[in-house]
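With one protein chain withheld, the remaining protein chains of the complex are depicted in position.
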Amino acid sequence: MTAVAAPPLAIEARGIVKTFPGVVANDRVDFDLRQGEVHALLGENGAGKSTLMNILAGLDRPDAGEVLVDGTPVSFGSPREAIAAGLGMVHQHFTLVPSQTVTENILLGLDRPRFLLRERQSEAEVAALAARFGMRVDPRARIWQLSVGEQQRVEILKMLHRGARILIMDEPTAVLAPQEADDLFATLRSMTREGRSVVFISHKLGEVLAIADRVTVMRRGVVTAAGLPTAGATKADLARLMVGRSVLESLDRTEFRPGPVVLSVDGVSATNDRGLPAPRGVSLDVRAGEIVGIAAVAGNGQSELAEVITGLRPCSGSIRIGGTPVANESVGSVIAHRVAHVPEDRSAVGSAPNLSLTDNLIMKRYREAPVARGWLMDDAAARGIASRLKDDYAISSPSIDTPVRLLSGGNLQRLILAREIETKPGLLIAVQPTRGLDVGAIEAVHRLLLGLREKGAAILLISEELDEILALADRVDVIYEGRVVGSFPAADADVHRIGLLMTGGADEPEPAIP
Amino acid sequence: MDLTLVLAAGVAAGTVLLFAAVGEIFAERAGVLNLGVEGMMLMGAVAGFSTSVSTGNPWLGLIVAMVVGGLVALLHAVVTIHLRADQVVSGLALTFLGTGLARVLGEGLTNRPAATLPHVTIPILAEIPLAGPILFRDQSVLVYLGFLLVPLAWFWIERTRPGLHLRAVGEHPAAADAQGIGVYRLRYAYVVLGGVLAGLAGAAITLAISPGWFGDQTVNGRGWIAVGLVIFARWNPIRAAIGAYLFGAIFRFIIDVQGVHSILGIENPFLAGRSSTFFLEMLPYLFVVVVVILGSRSATRQRIGAPAALGIPYVRGERGV
Partner (left out) sequence: MRIRLEPRVDPARWLSAAATIGAVIVALVISGAIIAFVGGDPILSYLHILNASFGSVGVLSDTLVTATPLILTGLACALAFRMRLWNIGAEGQFLLGAWGASAVVLAGLLPPGTPAIVYLPLMAVAGMLAGAFWGLIPGLLRARLGVNEIISTLMLNYVALFWLQFWVFGPWSESGFQQTKAFPREAWLPRLSDFSAAVPGLGGLTVHLGLVFGLIAAGILWLILERSRWGYEIRLIGDSPRAARYAGIDIARNVIVVFAVSGALAGLAGMSEVAGSVHRLQDRISPGYGFTAIIIAYLAKFHPGRVVIAAILFGALILAGREIQPSGVPAMIQGIILFALIVADTLVRYRLRFEGRAPAAPAPTPPPGATASGAGGPAG
């Protein structure tokens, strides 16, 4: 693709500067996108990738610099103006209305039809467009019925229906299983074949090399490599450009010395919020001093499994903690069995946003001395504990009276882990413990989890990051559509095979439905 | 007791609830809970009535009532949409404000006669057996306006482009915003529309259905009943209409039944004039509770519940609906 006569530029951004209070998100950034190419934008969380793309897509205005689309200077005041110029962005968090159909979502905000909704006609248009780019989507389905991968297709269709010739995809594979990612790549290629261009934001080196023609690397708001052809690049090169140091996180793991079984789940089934079966007859064991990783694509019942074990969701089947049956016990009694829980939604479930650090840190121990004194609470004791944990776990915050909604994601997660680990749990259920955190914070969370394992706790780690599971777990259980479809010691785990199992491409017969 | 007359009067009484409930449906479908319906209705009632008293023109009164209702709702809109105040508290404040202000402005209007809106019989339709006399004979023009409003409101919400945008704003404002739909603009528009319809409902009382000004007894909780009806109606104008007419009939029935002297030879069967009529008068309010219980349960079961973003201020750039 590095031909002498390079194709014309679809986007050219020159000298983009954008500052937010206290941080320079983009420092004189140059970026260009050729027609018909996939151009990856690589960088860690916080490197300034999304800021740059938000500027291109009309969500933000730069403090300085200029943007040209098809050679014409533009200054988009809104995403609508950007899309009118043929530039559409698919965000990491979809902006779809769950209660409306695929077609209604695609029509949303358009000038046409003028007044009356002609549903049949629009549905046919949507179906035709989907077929053209090899996307399988039912135009009449309601969004809440769709998988994450299908929802992403709706977002792409929405942009194509609006005539997007340039598509910006913000970390599109973060929510996809490997095979879904392959489908996405096929769609993107069919788009570039038509002369459309794609900006592909990612922090995963492998997929950047797989899909992109060129790559631009950013670090802390600065471009460290501009428009590098991927043909000759290696992962090591990109990693160095991205992080500025060796990336391979070295985790000190002690030898795996499993103790007795702490958590024993046997034939557990439950329904999700929509009343559909989520975990379907799941059985697994977690031993003391062991981390069991659950590998599954979002929405396969693993979140519900965590809720079932922690008492937040009713279930059928048997759950034993240290031999005691706890299925369908109250959350309080599960906590009393020394079960700690790092929930998936750390800001809405794991913490009370407007309450102070102190209040949040005593959430699991306010019933016991020294915080509790009869039916009263000992304020001084609570504050003492909070101060100590704040220091021990390096929770960065002005004071222990600060409401926790003001904490960054990494600090909030440290707070939750501090609280949970300090209950000296026999079992920890950790769900997506590093989602949305930056590299430093991820490393801190990983060290805390391994430290807890060393102390002999049993840990059930549910994560959509396969790399994270492989780095931490002693054993990997793969869950697909609510069933355990494979279980491997981490040492023998084969990424490709796990990926297949996670997406239902099982190579052995599934257990029959009882 | 002539059942036809009772039902016809019930339809008229239900029209008041209907306007208020449909207005609240619009506001809530846009994601803004406005509990101030009672206050807005009282303001509309007093504005319409006093205009009619002083000008002798009930039509002018109707328009003034709608404008006043809209203005009062605008206050709620500013406070909840721009200033992100709690919609529950602001709605309650609106009720207090509307009630107090209406009493202040209505001082001296009691027992004053005002010109009321005309009653009309629709020539051919009134001859339809059973339904004709109930729906189309000697009804206030506002009753017919109600007949028109319901299908229009439903059609607007479910079958048009502006309706699609309205639903999106109430379900997922961030998604609507991303598509260039002005979330604030639409929310303002529909909250004000809700106020206009509440003002209309108030004026429907004082200028058409039961003319006169009786202080805060004029509306007497009907605004709150309308709010309850919205839950019962699952945010659907047609179901709201059914509920409103049903309630109207119950209200009328309770009043009329007290005048019945004998049924099947039993003297004074409903103990009218005795203190037990208080139990009859409780019924509509108890019925709302029952209706809300049923509404809450079926809503959760069928996942056709409240608009997802109802009650949540929208701030661009904050994630989660």
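Which chain is which? They are A and B, in the order written, and residues in each are numbered from 1.
Operating definition for what follows: a residue touches a chain if its C-beta (ideal position, glycine included) is under 8 Å from a C-beta of that chain, and two chains touch if they have at least 3 such contacts.
Predicted, not measured: the structure shown is a model, and the values here were computed from it.
Every shown chain that the unseen chain touches in the whole complex is listed here: A, B. Across A:64, A:186 or A:406, the single residue that touches the chain missing here is A:406.
When the missing chain is restored to the complex, the residue among A:16, A:40, A:53 or A:191 that touches it is A:53. The missing chain, though absent from the display, is touched by one residue of A:159, A:335 or A:476; that residue is A:335. In the complete complex, the hidden chain is touched by one of B:181, B:231 or B:249, namely B:231.
Only one residue from A:364, A:388 or A:497 touches the chain missing from this view: A:364.
The chain not displayed touches chain A at residues 20-23, 25, 43, 45-54, 58-61, 76-78, 92-93, 170, 201, 310-312, 330-335, 341, 343, 345-355, 359, 362-364, 366-367, 372, 375-377, 379, 396, 398, 402, 405-413, 435-437, 441. Residues of chain B that touch the chain left out of the display are 35, 39, 75, 79, 82-86, 88-90, 92-107, 215, 221, 224-225, 227-228, 231, 274-276, 278-279, 281-282, 285-286, 288-289, 292-293, 296-297, 300, 315-320.
By our rule, only the chains that are shown with their structure count from here on.
Centre-to-centre separation of chain A and chain B, using mean CA positions: 45 Å. Of all residues in chain B, only 159-165, 167-168, 171-172, 174-181, 303, 308, 319-320 touch chain A in the complex they form.
Across the complex, chain A meets chain B through its residues 78-80, 91, 93-100, 104-105, 107-110, 113-117, 274, 348.
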